[in-house]
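Below is one structure, written out as structure tokens, with a few remarks after it.
Only one protein chain is missing from this complex, and each of the others stays in its spot.
This part shows subunit A:
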Amino acid sequence: MPRNLFLVGALALWCGHASAADFCPTVADSQNFGLQYQLQGAQQGNLQLLRSHAQTAYYNPDNGVGEWWDFKQASHPNFYRVFSQQQRRIDYYTGDLRTLNIHVSQTEIESFAANNLRQQLTLVGDGACADSQRYQGDYQGVHYELLWSNSLQLPLSLSTRRNDRTQQWQATAVLSGEQVTQQLQQWQQFTDTDYADIGDNETDPFLAQMINQGFVEHSEHAVYNSQGQPLQGAHQH
């Protein structure tokens, strides 16, 4: 298991062109849906964004690892990491996140870490999909092209080009509200362990793997680094 989270590699390597704007998702309930993204270019993979009201999760179906945020209490978010293959879940409470120096923005989590980035780019016109807009620009040495859905407040396509390296995240499918609810309920049933208790459970093979191999790494967590700053293109304020 790599030390880095799947999202680190994913979001750090946005690239390519927003030309694949043909997919225009139709969502019945903008508070309860999912989007499937496909990563193309130098790296390839899939990622699902699941939204259920104040809950947002990112799930990598290729390795069965997910990260699940619950912002019902916005100032005290709950965070869970899920491991589908082992049917295990690690729960992080506010204090745990603080000990790990993780400070998150609900807006960034819910926007595929693209909301702040969008504000750094230039609006260049409407997109092919209804209620979508195209942005582009350079930021911190990376050229971005973004197709943004105003109704979903999410990218439909996001590409980056740094030197000759290109990558593109492309929304490819919609997940229904039922699918999202079912997935979250399934994760809710997983055997859970508080992050604070991992160190006291060295005899649990699953947790021992965490302790000794460190495959849960939070300093470079997902869309944020250990200082709580959004990674890649979202460093503004």
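Rule of thumb we're sticking to: a residue touches a chain if its C-beta (ideal position, glycine included) is under 8 Å from a C-beta of that chain, and two chains touch if they have at least 3 such contacts; residues count from 1.
Please note the rule applied: contacts and distances are computed from a predicted model.
Enquirer: Identify the UniProt protein name of the omitted chain, choosing among "Aldehyde dehydrogenase family protein", "Putative aldouronate transport system substrate-binding protein", "Alkaline phosphatase" or "Tripartite tricarboxylate transporter TctB family protein".
Expert: Of the names offered in "Aldehyde dehydrogenase family protein", "Putative aldouronate transport system substrate-binding protein", "Alkaline phosphatase" or "Tripartite tricarboxylate transporter TctB family protein", the one UniProt assigns to the missing chain is "Alkaline phosphatase".
Enquirer: Taking the full complex into account, find the residue in A:T94, A:Q119 or A:Q186 that is in contact with the omitted chain.
Expert: Considering the complete complex, A:T94 is the one touching the chain left out.
Enquirer: Of the residues A:N63, A:T172 or A:N201, I need the one that contacts the missing chain.
Expert: A:N201
Enquirer: With the missing chain put back, which residues of subunit A would touch it? List them for me.
Expert: Touch with the absent chain occurs at residues 8, 72-73, 75-76, 78, 91, 93-96, 98-101, 188, 194-203, 210-220, 225-227, 231.
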